[in-house]
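Sharing a structure below in structure tokens format, with a few things to ask.
A single protein chain has been omitted; all remaining protein chains appear in their positions.
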Amino acid sequence: MIIVMKPETPQETIDGMLEKIEAKGLKPLHMPGAERVVLGALGDERVLSELSFDADPHVESVKPILAPYKLVSRELHPHDTIVTVGDASFGGQRFGLVAGPCAVENETQLLASAKAAKDAGASVLRAGAYKPRTSPYSFQGRGPVGLEILADVGREVGLPVVTEVIETADVDLVASKADMLQVGARNMQNFALLKAVGAAGKPVFLKRGMSAKVDDLLLAAEYIMAAGCEDVILCERGIRTFETATRNTLDLAAVPLLKQKSHLPVVVDPSHGTGKRDLVAPMALAAAAAGADGVMVEVHFDPPAALSDGPQSLYPDQMKALGDRLKALLPVVGRTF
Amino acid sequence: MIIVMKPETPQETIDGMLEKIEAKGLKPLHMPGAERVVLGALGDERVLSELSFDADPHVESVKPILAPYKLVSRELHPHDTIVTVGDASFGGQRFGLVAGPCAVENETQLLASAKAAKDAGASVLRAGAYKPRTSPYSFQGRGPVGLEILADVGREVGLPVVTEVIETADVDLVASKADMLQVGARNMQNFALLKAVGAAGKPVFLKRGMSAKVDDLLLAAEYIMAAGCEDVILCERGIRTFETATRNTLDLAAVPLLKQKSHLPVVVDPSHGTGKRDLVAPMALAAAAAGADGVMVEVHFDPPAALSDGPQSLYPDQMKALGDRLKALLPVVGRTF
Amino acid sequence: MIIVMKPETPQETIDGMLEKIEAKGLKPLHMPGAERVVLGALGDERVLSELSFDADPHVESVKPILAPYKLVSRELHPHDTIVTVGDASFGGQRFGLVAGPCAVENETQLLASAKAAKDAGASVLRAGAYKPRTSPYSFQGRGPVGLEILADVGREVGLPVVTEVIETADVDLVASKADMLQVGARNMQNFALLKAVGAAGKPVFLKRGMSAKVDDLLLAAEYIMAAGCEDVILCERGIRTFETATRNTLDLAAVPLLKQKSHLPVVVDPSHGTGKRDLVAPMALAAAAAGADGVMVEVHFDPPAALSDGPQSLYPDQMKALGDRLKALLPVVGRTF
Partner (left out) sequence: MIIVMKPETPQETIDGMLEKIEAKGLKPLHMPGAERVVLGALGDERVLSELSFDADPHVESVKPILAPYKLVSRELHPHDTIVTVGDASFGGQRFGLVAGPCAVENETQLLASAKAAKDAGASVLRAGAYKPRTSPYSFQGRGPVGLEILADVGREVGLPVVTEVIETADVDLVASKADMLQVGARNMQNFALLKAVGAAGKPVFLKRGMSAKVDDLLLAAEYIMAAGCEDVILCERGIRTFETATRNTLDLAAVPLLKQKSHLPVVVDPSHGTGKRDLVAPMALAAAAAGADGVMVEVHFDPPAALSDGPQSLYPDQMKALGDRLKALLPVVGRTF
């Protein structure tokens, strides 16, 4: 940690800070310059976070040297983590295709949509039973009934299922029905929920928040791993920017960046990332080319009848075409489908 | 609702949509133009939201006419709502000053900080017992013990207290100890939590999410009101933008805008809005001048020793000076302190 | 154009607006609803822009139906425009690789870097003689001398050259030396410059501004086409968002979106888009997979010695490897190199 002091800081303030650094077991450094005094703290500076040196009015700025996370970091865990969900896996040579409708609406809808996903090569079925919606007047999901339908349809088509959990109280129930728990973008910093899903004994699919920096996402994953879960998949799904032509701005550069910083698999959701059906396939292919370990795509057997996310849901034939294009592209980037 | 169709949409698609509009009890309109056909739906268009016309591939865009919220809207409720918390009130002629430390650390710290708040003219005491923190290695709050300390100190200094609740399971406990429940920025779209606090029988202090548009904030408030709570205070606390010189970008224009759109009181938090102690007072005064119904300010009896948010916490003498300046300014904008 | 009136607008105001719409040759529509009156104007609504209906205090909002641009629109020009620069072309089946150093520093540097570009398969050489720099204390480019060096080196390696022009006064000189004129991100809304380069008789390479929406970029291109130039290449190079882990946020979804809206070729600059050498190749491949007509990549024969943009410049062997990977990937998306 580097601490830049304001001009004319009293020597006793500086001495006090150096003592605090030493008392925490770190090596203190004192660098007097022409215009500023700079202090350093070498060692595991994370122990200094509670000292909050930046709260001192003599401090101009504090610049960390080490990343604020550990468990998710590639530095201490150089090899890729492979997360297995049923017969699917993420993080190794195989590319994962998670597909399904936004929400469980009923058995007919889910089964038809799940078959479209499976036909296209999906290895995991997605569908929401609990739906966090911006407006209280929108469809809020089928809840426990939806969970049952999802589990039944997953069995019928032979795919493991992932579904979102939005409340700590529901974690056990969802974990008993689903093969993987999803934490949605709006809950990425719902820390109580992160701790609960991390302790549930299932793989966790963690979506990046709309205003989360890459480091915020990694710290959210750190919460989950700190709670005992080693199988976390990170999902880039678009961030909120000034651009309104797309629902979100899909930050694909986050894919190779996350892979550098962390050993966890990275999946891309081009459906929420763009909000537009016509942009989903190009962005799914781009994600694969950028090195993603998989994509999550929304497909509905009849999008105009969908109770949510219809505009970004693929038709079954579009889903099939995307599966075929992924199959052709993946070998070029050293993957198989 | 205005629906713009793509060129060359088949007439039967158009006819089908007009029928659906009519079937929902709205008045359909058909406006054929040179390049596009435009459809309209007049009436309470919110009933159309489940039809999701924008999921139809023939639809180019859908433009709502009416606001998506009702209960929070000033249109149906033209008079200002006044929210009363203990002896304090928000939304009328009196300006509310909510002050206190970021977190409950211990009795000594809270009492000294609370006295500084009270001396400066605060009408409500704030302090967090449950702290949502970006890193799992940061101080996470004192929990139930902190709630007890807060309630005790509030009684001792004679101020009502507001504190954040971060999980549905804690709502009853927090509601039994606090005079007002706070929903933090990271939980603004934790809809399960919004429903729970809305049903808890206490006023709710709702902070705007870091990436929430003004309409998102109003829809979050709509969740709370729809759950039975009429006493909601909206809080502007800064949004996340590209500017890194401040912790967030305080969007003060949201104050008069929210007051136009809604009858609910609007409070500004310049502490989180700027993240810098030296900017808190100017922004608190600016908030008052812009028409805010109050401000929420962090004060700590010893900021460099604070376990969280030290850099943005005022010293007691700065808090006092801010109180004095607010007292001088408020009459100019027709308020009293 | 759809005009939503505020409640209780006087009838005479409405009548006056309908008359103005008709007077401009458009078909006026009057749609009285329960809560709002809505007006419409069908036809080429761009003629209404000078009336600025939204300036009337009785108007709640104005929603355009048609895109604000014409010449760049795919609607009136459905076939892809192919821009030819020397032996290179953009917009057809061939994928264009523009490469070279950020700036012309001297003959040795440029020649070595240009050879690295050519070896990797580049079809156009890039290098800046005029450098817009955030700080006045940074290297500002070699100016006219740099232009000469660039032209010489381009001839020597047998590649057409593109270089940035930053001032109207320089347009003729730059046009006499370069095969294509580049307008940089910071000048995307320097409208005097857009008009001048549009009249210079050379193809124009237009970079998206850091805070430009897709429609702003298309309107900037409209300025250039309106000035007489038919050969405009649009370049996505990242936008400014809250994410600081990368220099900019590369908005790859803009590629298929721009291709839908416009007939102009679209090129991606992953060097500025990420600012990090290690992210350039993954994003270049992703751009190709997303349907881009080419990429612009910075390469320097000795990046740590570069006077600008060293951190994002590829080493020659990285450039060669990227060329090879593009060659392998492009056939999968129906392109050749």
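Order as written gives the chain letters A, B and C; numbering starts at 1 within each chain.
As a working rule, a residue touches a chain if its C-beta (ideal position, glycine included) is under 8 Å from a C-beta of that chain, and two chains touch if they have at least 3 such contacts.
These numbers come from a predicted model, not from an experiment.
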### Task
Check each of C:Lys63, C:Lys115, C:Arg277 or C:Lys327 against the chain that is not shown and name the one that touches it.
C:Arg277
### Candidates B:Ser49, B:Ser211 or B:Ser308 - the one touching the absent chain
B:Ser211
#### Entry: Touch criterion as defined above, residue of B:Pro144, B:Gly201, B:Gly228 or B:Pro282 at the omitted chain
B:Pro282
### Message
For review purposes, identify every residue of chain C that touches the missing chain, sorted by number.
### Response
46, 49-50, 52-57, 68-69, 132-140, 166-169, 186-187, 189-192, 209-211, 216, 219, 222-223, 226, 239-240, 277, 303-308, 310-311, 313
### Query
Can you name the residues of chain B that touch the chain not displayed here?
211, 213-215, 239, 241-246, 249-257, 260, 270, 273-274, 276, 278-279, 282-283, 285-291, 325, 328-329, 332-333
#### Entry: Touch list for chain A against the chain that is not drawn
2, 4, 7, 27, 29, 31-36, 38, 40, 42-44, 63, 65-66, 75, 240-242, 244
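Here is the rule we go by: only the chains that are shown with their structure count from here on.
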### Query
How many angstrom lie between the CA centroids of chain A and chain C, rounded to a whole number?
31
### Task
Express in whole angstrom the distance between the two chain centres, defined as the mean CA positions of chain B and chain C.
39
### Summary
Residues of chain B that touch at least two other chains are 240
